[in-house]
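Missing here: one protein chain of the complex. Every other protein chain is in place.
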Amino acid sequence: MNLTLKIWRQKNAQSKGKMVDYKVTEISEHMSFLEMMDVLNEQLVNSGEEPIAFDHDCREGICGMCSMYINGEAHGPDRGITTCQLHMRMFKDGDTITIEPFRAKAFPVIKDLVVDRTSFERIQQAGGYISVNTSGNTQDANAIPISKHAADEAMDAATCIGCGACVATCKNSSAMLFVGAKISQYALLPQGQVEAVDRVNNMVAQMDLEGFGNCTNIGACEVECPKGISLENIARMNREFLKANVKG
Amino acid sequence: MSKLDSKVPKGPIKDKWTDYKNHIDLVNPANKRNIDVVVVGTGLAGGSAAATLAELGYNVKAFCYQDSPRRAHSIAAQGGINAAKNYQGDGDSTYRLFYDTVKGGDYRSREANVYRLAEVSANIIDQCVAQGVPFARDYGGLLDNRSFGGVLVSRTFYAKGQTGQQLLLGAYSAMNRQIARGKIQMYNRHEMLDVVKVNGKARGIIARNLISGELERHSAHAVVIASGGYGNVYFLSTNAMGSNATAAWKIHKKGAYFANPCYTQIHPTCIPRSGDYQSKLTLMSESLRNDGRIWVPAKIEDAKAIQQGKLKPTEIAEEDRDYYLERRYPAFGNLVPRDVASRAAKERCDAGYGVNATGEAVYLDFASAFVRYGTEQSKIHGIKNPSKEEIIKLGQGIIEEKYGNLFQMYEKIIAENPYETPMMIYPATHYTMGGVWVDYNLMTTVPGLYCIGEANFSDHGANRLGASALMQGLADGYFVLPYTIGDYLSNDIRTGKITTDSPEFDEAEKEVKEKIDFFINNKGTKSVDYFHKRLGKVMWDKVGMSRNEKGLKEAMAEIKAIREEFWKEVKVPGTAEEMNPELEKAGRVADFLELGELFAKDALNRNESCGGHFREESVELDGEQKGEAKRNDKDYAYVAAWEYKGEPADAVLHKEELEFKDIELKQRSYK
């Protein structure tokens, strides 16, 4: 199929960017979206132009590196996938596809479609861990039984890949699904209880500091999340935060 | 040819590690504050090492090329992690895990290292659970296990199909705690481009800031390389697009021997290739083989009809299907080790029985698992006389619980519903057992330079068992390196801060800069990918699942020719002083073009079939094992460690003879 691509080009963080039109031809429907981008880039390199910078790595939907806003949706029109898993069969011959970087004040553009998501890093550093040293003689893994239900729910929260689609999608650029997922994982496990108060307070404070917007419970994040992280995690974070503030 | 000293401690194998830890030198906590360690790579090995070293009190600088340590490719490991916990009471033990690993590695690994790995495996699970890794649990609240290819016990711990992700996030969280404390300085979007040696010791690295293009000098008292494997030498592999061998190769060029490059694991359960534009291959967890049965049509005319799209797999009668693994290996069936399963698939496809348009795919069928689980479930739920549909539906529910994410991934890529029609799979390059040679301390042949995880030649010998990579990465990073490195660093407590303002740093940075400037100024005619794809094709065709002398010699010559053309014709747009992905790729492919040749040279040298390395000249000629791989313990029971001498073809071989005192060498049989 032949396609017209409208792609955001921006030289670096300081410069102003703009949308630029490109054409690609003979795209197979079996290609992944990023393979289509590879074709375009090969074309650009061969014609002496600078290829489009975009983040990608594992290309199997788990590393969370890829981050495109395609036709007005984070990771494109398909559900439950990342951009690298989006396939061209989702588009039709002759389509025009708009490709933009994930946009948020807390995700400044580095170049073209590449954005800086280190705000997520700082949130995690603020408390996204259990303070346990590596010693080799922590208690036996089976010492504390954890109900299958709690373990499964914690796992569901923990599947977040930190791609930032929730922020990109959210009308308010809120990071609450991301933060809620991490807080939930530990809130659901007995290991996480000891530091629960500090964790939620510190992580939420850092989130606010980074300039993300506030959640208005729109639910778009949940729909666009490639891993199907549920809004329940935000509710749980709210509860944890309330609990932490009531406790002191 | 010098003798390599593996520094394996004396004494009985089960006491070596304990005795060793009891007697090595330690660094006192006050001195640790004055010692810097650089860790390159933040996957399971690098991430866990960085976190643990920082917990111990060292100042750690950690580097990764991704925008976050959490994105290292360990994250993509699906199936699980082995540990000799014997929670299932099925007779597992440290010795059995040790035995299975040595056997699975086709007796080409260092006994003492493997035993240590098995010993610390149980600690890993304890540590990870303490960190909040949500491993799968049974209804009693205790940890669940699955069995994995090539072994007879259930010792694999898992977190759905995302075990690698959860373990990495565990290590990442441990890192985050240390980053917050200031004990780890994290350098995201940085790539190490050379190691700096001062007075023969590794004393730092040159790294490029991938955002600004700036070259940076980072000094340290020791350097740890944890940059993963070199599977991308094949262009197509299950590795991440950015996975590269540059750090490992650069240290090789600076004096670290590179061991057993020919040991590559071609993983049997990957999604087949669909066309030339393909950029990478997607793995599906081997655990699928626990419940899926692998087959191709028994009749060649059926295979042809399928290839032409005239026949559907579900239309082929049971008796017309060839469950070739069950047929050839009745004892292990679909659960034979990866190398055996991969070669068997290639054998069937080469014979014309492949099941997609390219003829390079076999079926992985869950139909009988649906029935098996469905029947069980209908009994549990007390459903009397369930219909066939009801049973299948119940069974599908169980399979969905176990592998739902894999089934969904498959459907997204292939656009076929694997609940209704069998999956198609084909082998793909997955893991490299070879790598930088290290001694028992995980130190390379360069003092102060360590290599851990997949990047070293590791504990897997010639073939790695499923769910062992995660185990090794975390064992190295959490439990081995943090101890062994102390023994070396204890001599450095009076060294003081290492300056980056030295001729050695000047020289290293100059070399790196010249290489970068060359790429930018070369203005050739062909893109980096063009060369990478050509290299990959040579590697796959001639140094792939089965190798012979003629092909390997051709491969060496062809790779050299591609390399020469690369240096003339490569084209890198943009500048060095900005984010420039093409420039990054150019440097990586330049290294692959050298590594690939050494790879072929090593494969040529090893005229035996062992593990992931199959030489057509070395097969059993008769008996029950006819046609199966034939190992040659008399001549090749050694680690081939190569010393860099300019051209890859001139590399000098050093042997580390392997001694097996605690295991009897046997020809592997899975019949």
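Should a chain be cited, it is by its letter among A and B, assigned in written order, with residues numbered from 1 in that chain.
Rule of thumb we're sticking to: a residue touches a chain if its C-beta (ideal position, glycine included) is under 8 Å from a C-beta of that chain, and two chains touch if they have at least 3 such contacts.
Just so we're on the same page, contacts and distances are computed from a predicted model.
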{"item": "Listed names \"NADH-quinone oxidoreductase subunit K\", \"Amino acid ABC transporter permease\", \"Sarcosine oxidase subunit gamma\" or \"Succinate dehydrogenase / fumarate reductase cytochrome b subunit\", with the criterion being the UniProt name of the chain not displayed", "value": "\"Succinate dehydrogenase / fumarate reductase cytochrome b subunit\""}
{"item": "Chains shown that the absent chain touches, full complex", "value": "A"}
{"item": "Which of A:9, A:103 or A:148 contacts the chain that the document leaves out", "value": "A:103"}
{"item": "Contact residue for the chain not shown (choose from A:1, A:44, A:197 or A:218)", "value": "A:218"}
{"item": "Candidate in contact with the missing chain, chosen from A:12, A:43, A:147 or A:238", "value": "A:238"}
{"item": "Residues belonging to chain A that touch the chain removed from view", "value": "6, 8, 17, 19, 69, 71-73, 77, 98, 100, 103-106, 109, 169, 171-174, 176, 201, 204-205, 207-208, 211-220, 223-224, 231-232, 234-242, 245"}
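In this section, only the chains that are shown with their structure count from here on.
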{"item": "Rounded Å distance between chain A and chain B, as computed from the means of their C-alpha atoms", "value": "26"}
{"item": "List of chain B residues in touch with chain A within their complex", "value": "48, 51-52, 55, 66-68, 70-73, 75-76, 85, 87, 120, 123, 125-132, 134-143, 159-160, 162, 165-166, 169, 172-174, 176-177, 179-180, 186, 188, 211, 238, 240-242, 274-275, 277-280, 282-283, 408-409, 412-413, 415, 478-479, 482, 527, 529, 571, 573-574, 578-579, 581-582"}
{"item": "Partner chain B, residues of chain A touching it in the complex", "value": "11-12, 28, 30-32, 34-35, 38-39, 42, 44-46, 48-51, 53, 55-65, 78, 80-81, 85, 87, 89, 110-111, 114, 116-118, 120-121, 124-126, 128-142, 145-148, 151-152, 154-155, 158-159, 161-162, 185-186, 189, 191-192"}
